[in-house]
Every structure is written in C-alpha cells, then in structure tokens.
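All protein chains but one are shown in place.
In this document, chain identifiers A, B and C correspond to the written order of the chains, with residue numbering beginning at 1 in each.
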Amino acid sequence: MIVEMRNDADDRDVEEVCAALRAVGGTPRLIRWAAAQRLVVSADLKCAPGGLTDRAGVRRVVQPSGDFCLTSREFHSAGTVVEVGGIGIGGSEFVVIAGPCAVESAEQLREISDAVTEAGAVILRGGAFKPRTSPYSFQGLGMKGLRLLDRRRRQTGLPVVTEVMQPEQVELVAASSDVLQIGTRNMQNFPLLKEVGRSRRPVLLKRGMCATVKEWLLAAEYVMAEGNPHIVLCERGIRTFETASRFTLDLTAVPIVRRHSHLPVLIDPSHATGHAYLVGPMTLAAAAAGADGVMIDVHTDRAAARCDGSQALRPAEFKALVADLERLLSGFDRKLARNPDGPGAAGSLVPGRAVQPPTRSAARW
Amino acid sequence: MIVEMRNDADDRDVEEVCAALRAVGGTPRLIRWAAAQRLVVSADLKCAPGGLTDRAGVRRVVQPSGDFCLTSREFHSAGTVVEVGGIGIGGSEFVVIAGPCAVESAEQLREISDAVTEAGAVILRGGAFKPRTSPYSFQGLGMKGLRLLDRRRRQTGLPVVTEVMQPEQVELVAASSDVLQIGTRNMQNFPLLKEVGRSRRPVLLKRGMCATVKEWLLAAEYVMAEGNPHIVLCERGIRTFETASRFTLDLTAVPIVRRHSHLPVLIDPSHATGHAYLVGPMTLAAAAAGADGVMIDVHTDRAAARCDGSQALRPAEFKALVADLERLLSGFDRKLARNPDGPGAAGSLVPGRAVQPPTRSAARW
Amino acid sequence: MIVEMRNDADDRDVEEVCAALRAVGGTPRLIRWAAAQRLVVSADLKCAPGGLTDRAGVRRVVQPSGDFCLTSREFHSAGTVVEVGGIGIGGSEFVVIAGPCAVESAEQLREISDAVTEAGAVILRGGAFKPRTSPYSFQGLGMKGLRLLDRRRRQTGLPVVTEVMQPEQVELVAASSDVLQIGTRNMQNFPLLKEVGRSRRPVLLKRGMCATVKEWLLAAEYVMAEGNPHIVLCERGIRTFETASRFTLDLTAVPIVRRHSHLPVLIDPSHATGHAYLVGPMTLAAAAAGADGVMIDVHTDRAAARCDGSQALRPAEFKALVADLERLLSGFDRKLARNPDGPGAAGSLVPGRAVQPPTRSAARW
Partner (left out) sequence: MIVEMRNDADDRDVEEVCAALRAVGGTPRLIRWAAAQRLVVSADLKCAPGGLTDRAGVRRVVQPSGDFCLTSREFHSAGTVVEVGGIGIGGSEFVVIAGPCAVESAEQLREISDAVTEAGAVILRGGAFKPRTSPYSFQGLGMKGLRLLDRRRRQTGLPVVTEVMQPEQVELVAASSDVLQIGTRNMQNFPLLKEVGRSRRPVLLKRGMCATVKEWLLAAEYVMAEGNPHIVLCERGIRTFETASRFTLDLTAVPIVRRHSHLPVLIDPSHATGHAYLVGPMTLAAAAAGADGVMIDVHTDRAAARCDGSQALRPAEFKALVADLERLLSGFDRKLARNPDGPGAAGSLVPGRAVQPPTRSAARW
C-alpha cells in the first residue's frame, strides 16, 4: 500500500499515518520523493485501515494489486518520462543511444561519438568499467575511461550513459556521466541498487539475463524505494537453450512492462543478439513493439574492438538503420528524439556545456 | 552435397552420378523435385569427386557449408515463395492468416471467417484435430471439424490451414484443406514429416517449443528430402523460465532463418504469448523484423471459446491491428497480401470454387 | 473424479453412474481397466453428486486434488509395479536395462547383450527405429533391427525394450518386444499415446526434453485413459542453457514423481548427459534419489557406434558400475533385480522361451 502525502503535510501528519499502519500490522516506510514529496509505503498491507484517506496530509491511498508498489502503473497511471540532458525517455519520441561497447582511447571515443551523433544518436554509451566473464579479459580502462567520457560530454554536450559496478563508485560515476547503468550481472546487486537509489541521477537498469519481468520490476522497486524515480529499464536478452543468437531477445517484455509499470523501457539489440546482422531487424521490431528507445553498439573498426566487436554496427550501417527507424516511426506519428540544440549541435564543440542532473523527470512526479 | 540434374538428364546420367558419389564414400539419395527435376543429395560428402560438374546431365553442384542441404540459402539464394490459393507467402507481400483456434461449429466458423476476411485476412486458420496436454480437455471436432472447414473453403474460396497429427491423416486433411500444419509438438515427428513430404501440399511447419533454429531447419529438411519444397516456417514461442507470457516469442529467429534458409517464415503471436493484449505489439514487431506474415487467433466470443480463449483477438481488435500493420508496412514499401479476386471477394459466396493444390511454388523451383 | 466400479457391476450400474455425473455437468468416460475392472472418469467434476458412493456397483469414489486422475497417487496410494518378463519395475528391486543405442547387426547385438547380461542387466535396450535430428543420419535398421531384437529375446529369454514411433507400428513392435518405448520427441504425440494405451504391453514413457513433470504425467494419463496401466516413466534430461552436458538431468523429478504419482520412474543417464564419464555418477545418484532403475547405453566398440557413441559405456565400465550400484543399494537394504532363472540364465540360449505380455502388473490393479 502507498500513502501519498500532500506536499504541505508535516512530520506529525506522516508519523500519524505510520502509526495507523502499524496498528493494523503494517511496517511503514517513509520515502522522500524527488519533488519534495513524501510517501509512506507498507508493502505488507493488503487492506487500508478505515479513515486513512481522510487523515490530515494524505493526498491519496493506492493499493496496487500485484507485488509492485512504486513501479506499478496502478500507482502512476501515466508513463514516466525520464529527462536526460533535455531529452525525454518514455515520451512520444524514440531515443537512440549509441557508442562503443568499451571506451578504448580518446581518439576512438571522439571518432565514434562524432559518427553516432551525426547519424542521429542523442545519448552516448561507452563502458569504462567492464564486467568480463574471465579475469584475464580486457576489463575496461576504468578511471581513465571515465575521464575520457566526462571530457567528451563536456566538449560536446552529449549526455553519456556508463556502467557503475559497485556502490562506492556511484558518486564518482555520477559526477562524470549522466545516466548510471546497472549491468545485467548486477540487476540483483541490492547494495548497488540502494546506492543508485540514493543518487538523483537517472538509472538505466538492465534486465538480468535470467530474471523474470517481475524480478526486474522488483529490482527497480529497490531503486525507487530509496527515493529515485528516474529509472529506465533495458531489456538485453535472456538466457535460453538457443545458441544461434548470444541471448534470446525477449521483446514481449516491452508490452508486458508497459502494462504493469509506468517506467520507460529500452532494448539493447547488440548484447541481446551478439551479431551485427541481427541488430537492424531487432531495432525495428523494438520500435514496432512500443519500446521507448534502443541502445546500440557502434564501432569504427569492428575487428580491432577490444570487447564484443562482432555485435557492433559500422557507422554507415548505423546511419542506414536510423533512417529505417524514422520511416517506421513516421507511420505511427512518432519521431526520433533529436538533440535539443538542433541537428548536429550535440556533435559540435560546445566547450563547457556540461549536462546537469535532472531536477525533475518530465512526468508529474 | 547437392547435385542438381538438368531436366533432360536421363536415368543413366543419374545413376552414374550416384556411382561417382558412392565411389568416394558417399550415400547418395535421389530426390524427385516439384517441377520434374531430380536432385542427388549426399549430405555426408564434404568434397565433390573430381569432374562431377562435367558429367552428363549435371546442371550444378552445391556444397552448403552448414548442416542443411535443401533448406540452405546456399542452395537456393533467392527466397522461396510458397503459393497458396493465388497468394504468395515469402514474396514482397505480408500475409495475414486468422481464424479460431479450434473449429467449434458451422455457425462459429462462418461468423469468424467472415469477420477476419472482412478485416484483411487472406487465409483461414482453424483446428479440427487439437493436440491437448490433458486427455480430458476438448480435443477438437475431428472429422466433423474437417468437413466444416472444407465446406467453408468451398463456399468462400478462402484457403484453409489446419493441423494434421498423424501420417495416416495426411491424405484426408490434404483433401479438405490447402495447407498442412505440423504443430509444435510434432516438429520432430519424423514419420509425419516424411508423409507430408510425400504430399504436394504446402506445409506450415511450426517450431518445436524447445527446438533450436538448426533443429527446426533440419525438420524442414526432412520434408524437402521427400520432394516437397512448399514449406512455410512458423515461429510460435519457445519455452523459457519466464512466466509472464505463455512462451517466449523468439523474434530473432526471423532474421536468423532468413540468413541461413530460403524458406518463408511466419509468426504466431497468439500461441507464443498466450494473452490477447500482447498479440498486437508482437504482430507489428514481427512485420518490422522481416517476417513474411502472421497467424492470429480470432474469436467472436472469447469467454466461450473452447480452447485458448484468453489469447484470441476480438474481430474489432483484429481489424484495428490489420490497419496498424498496413501503416507500418507502407513505410517499407510493403503491402498486405490481398485476396486475388479483389477486396471482399474471398468472403463472398463463390459456390464450388475450391482452391487447387499448387502445381508450382512461385519461385523458380 | 474417478468412480471405481466393483468387478461385479453390470452395464446398467455403470450407465446410471454416468447419468448421475452428467446430471451435474460432468462428461463421464468409461475406462475398461486391465483386470476386467471398469472406471468412470470425469476429470471436469470437482465435487461428487450426493449419494454417488452408495450407488449399486460403486466400490469407491476418488477425487484427486491436482490435474491428474489415474496417474495420481491419490487414486492408487501404493506404488505400481510393472512386470516385465518376471521382473518387477517399481518394487523394492532396482532394475538395470542396458544395451546398444541402436541395433546395428546380429553380431553386435549378440555381443553386447551377452556382455550386459553377464554384468547384471535384466532387460535389453536397442533401437530399431531411430528418430534422428537430420534426415541424412542413420535412422536405425528398422524392420530388420526389430527382427534381430525379436530373435535375440527368443534365444535368450531376455526381455527387450525398443522404441515405437508411429501408431501403426504399435502392434508390430509389440509382437517383437516386451516394452514399448515412447521417445522424448513423441511424449506429446497423442495418437501414439492413445494407441499404446489400447495395447496391453508395458510402456516406457520418456519425458519430453522440454516437458514439465506435470505435462509428463498428463502424457501418462493419455495412456492410462485408454486402459493400459503398465507405464514406466523415464527421465532423460531436459533442455537448459548449460552445454557441458548434452541435456540437464533433472534428478529432482524422481521424488517429485514419487510424491504425486504411483508410477515407477527410471533414469536414462546416457542420453541425459551425452558423455560416458558422466554416466556412472548419475546412475549412482539416481539410485540414491530413489529411482526404480536405469537404462544405460553400452557398446563394445564406442568409436564405431553408428549412433551416440560418445555416451556409451564399454562392457568393463558397465560391469564396474553395476558393482558400485550394488554396494550403494545394500546400504539401503535394496537389491538389484536379477533374472528370475538365476544368474546367467537370461544370457544363455533358451530356445523358444519368449516372454509373454503381462496379464497383470504386480500391484493390486
């Protein structure tokens, strides 16, 4: 159960609500929400005590029917729009994120970010800390990679998404990027989820490769329960018996998430399929299924890539795909998100224009 | 290895080719192909004996690189178009098949077939023999259902696809319908595959719920190795750990099949997802991913359906979906397949106009 | 619901029971059971009409709580013992079935059957009709293989289990062997299940590689609903993401089956694991988990085997394994089943002693 307090509710109002919930066996939990608002959540109560909605300071009481509270569409019937550098993820526009799997050098990052921006990407992806199955594989440039990403976003104004792998890195990564990515292997790293929940940065939460949609939404619930509603979900393939693709892209998750949750959902066709020739069809399919965007690996020199080269698109392939996307979206009166400063602006040098963390997401949160 | 003989090759030419293959350890197999042509297949040979292409009667020798022979795109680089009642599956047009999961009565079949035809379906689906997990569930009307389907197609000219469950039924079902459906539980029912291979009817081969794409294509190879090239593949969801949908639709299989095989591929979003609200998004996604068509459950009275009612669309929902499909396809200069006799024709009463079995598929086979 | 009639119930008693069930909305189904007994099953009724147990001819009414009727342990609380050539499967003794994956020649069959009998196997396995993923793989010797098996069992008195792949083969295979095996790919081949259900031969029902335990028991229910209670279940590995073994042996299925059903359950560690080095540990684990027996591939010349050689044990390995089994079982006061004619008897030449089909299973059915 969620008790949404009015903005003018005082501490005493909140405490009385908590007491009322405890009196019927609940374990209330106070959440300080993005826009100075407070919620009292008691997930274990399935029936509100009488008179709760009439109490001082209470705006409304929501009783979601499933296991989710804050992530449930029953709590927030409109879709959430997460704002990243002036771009809204989850609104009517379709968002293209692209970049290298891993940051390898300043030169590589510059070349690829220019190419993807020119082709239509509005957010840059790039891994500094790379979780790798073997300890002997390239683990990313680490801090150096993070600095390269930060410098690039300051030069170009292009927002950056990059992975954070442990709680103590969250502040550091938040200072150098715009979106904190939680990777598939960390979807149930609960200390990490709580830490990004305490941040105010948008979070890109990848689905665990063997997580059900329900478990994925409960992972998002961990982040929201700490007060951070700026969450973008990202389906990246689940593990099945099929070996012709690296994972099995579960595109059906898109309408399932949209029905049960208000959070926006992206697709990562590169990591899901593992093969460049599958990225185009799956990107178009994602748009048709109602996804809010895609995140795509692009590399200028696929063979030389230090990580997952076989799944990266070449810039020209990526550009052609974005054009296809636009044709598909136009049939549904949807558009690609464009950089707020006009075509090409994000790719040009705008010294010093760093992207600010969102003060609010675009929805009424 | 496939040795494609010229149409004017005589028995002696064929026998000499076989002898040459046996001499190097092969086990040649003669296949009498649709259009009076003969092929000699020796899947166990990876290297052709010298001078084979110069032998009398030999048109060409194809050595596919994978495990497939006749289903491989290396054998037939253009896509195959399977003709069903004047409609081509696998060409530039997108084919919509629709109808009830199970035939329940003449009235139900008439009502639903009228509704789906009016909305844009060009082939009617309907199960007479229903494979059900429990012996106590409704097993379909059987022979009576088959007669109802046959009468309906004769009345309307609408081609019909229906499932055949055992070898001895093949002739009977072929006489009363236009496309022989092999269900997911029978994808590796090899005697059945061989029997439909000996038929000349088009075959709709559903993917086994735990079959890899490779196993699925090898099942198609069973049909082709008996001489029947009129095969339409149909992805219908694979079994995974996810329970929010009935199965997990593996849409990535579409571009994988298209790369490795020349056979057309459809999607069955109804059985894959098990929920009506997921059918629309997955249909559009299938079209965007490059599928050649879809097969959709439609029912006029979902609650009363005797089989899988929760996944059936209502006629109005189906009609709206077909309109969406058309908008999507138009962005890619593709069209919906329409009944050859013009809009509405298939749904009108055209007594006696039974659909003929295809004498050829539309490709150069 | 199951209404078990008394043996002296007449047709009129049965008809009145059926009428009473129909009156409350049921669809009763009469099953003529092995030992001249009759059952009326109405799986759709969850509540018995008043006075049913008092009706003439009614022995008892059973209302299983789950989806199963005849396979449920609630119907038959003692375990079923299926008798094969004097050996009981499902009793206190542990049954070892062994032999070649496929029958290849009289010589091969003789050699291997002698070896496995000498080592302690009491039933011979051997495939005549082999379902293979590719149409170009060795498909078994077919009829010739069946004749070789039949001759061998007549010579030695050793019961034989072999696979039947289509309904019309059932009679033929039943005439030449002792147990009808339904392979994993045919677990939901319902016409085949019904046909073996109409036979009186014991049936070895392999679990489908992607079937849940529930679906597996419902497949057994198909066989029982036709009146054949002589069913032995066989777990042979399910399909998962793991590739280090060919399938994933689901040994937990043993205690699950034992809790929910009265049918005996075997393990096929050879097909489950695909590697000879895994067969021994999994055989011992199966015995420890409470399985009623195992079925093991043995080959005298693994490298030359025409089918699945890598998973076959050599005779010496098999013999050592049987010795280990005995040590393990002795700790639990269980024994290996031995040929009724004493050690060695089954392997010796006993011309003309063909095994008779069971007139009853050993339990009180």
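Everything that follows uses one rule, which is that contacts are C-beta pairs under 8 Å (C-beta built on N, C-alpha and C of every residue); 3 or more make two chains touch, one makes a residue touch a chain.
Everything numeric here is computed off the predicted structure, so don't read it as measured data.
Checked against the full complex, the candidates C:Ala287, C:Leu313 or C:Leu336 give a single residue touching the omitted chain, namely C:Ala287.
Of the candidate positions A:Leu39, A:Ala119 or A:Met165, contact with the unshown chain belongs to A:Met165. From the options A:Ala20, A:Leu141 or A:Ala225, the residue with contact to the unseen chain in the full assembly is A:Ala225.
By the touch definition given at the top, chain B reaches the unshown chain through residues 239-241, 243.
Contacts to the hidden chain, counted on chain C, fall at residues 210, 212-214, 238, 240-245, 248-256, 259, 272-273, 277-278, 280-282, 284-290, 324, 327-328, 330-332.
Those residues of chain A that touch the chain absent from the view are 27, 29, 41, 43-44, 67, 69, 131-136, 165-168, 185-186, 188-192, 208-210, 215, 218, 221-222, 225, 239.
Quick note on the criterion: only the chains that are shown with their structure count from here on.
Think of the whole protein's Cα atoms as having one middle point; the chain whose own Cα middle lies nearest to it is B.
Copies chain B and chain C of the same chain sequence form an interface built mainly from equivalent positions, shared numbers / all numbers used being over half.
Ranking every chain by how far its Cα centroid lies from the centroid of chain A, the top place goes to C. One simple way to say how far apart two chains are is to compare their mean CA positions; for chain A and chain C this gives 52 Å.
One finds 35 Å separating the Cα centroids of chain B and chain C. Of all residues in chain A, those that touch two or more other chains are 240-241, 243.
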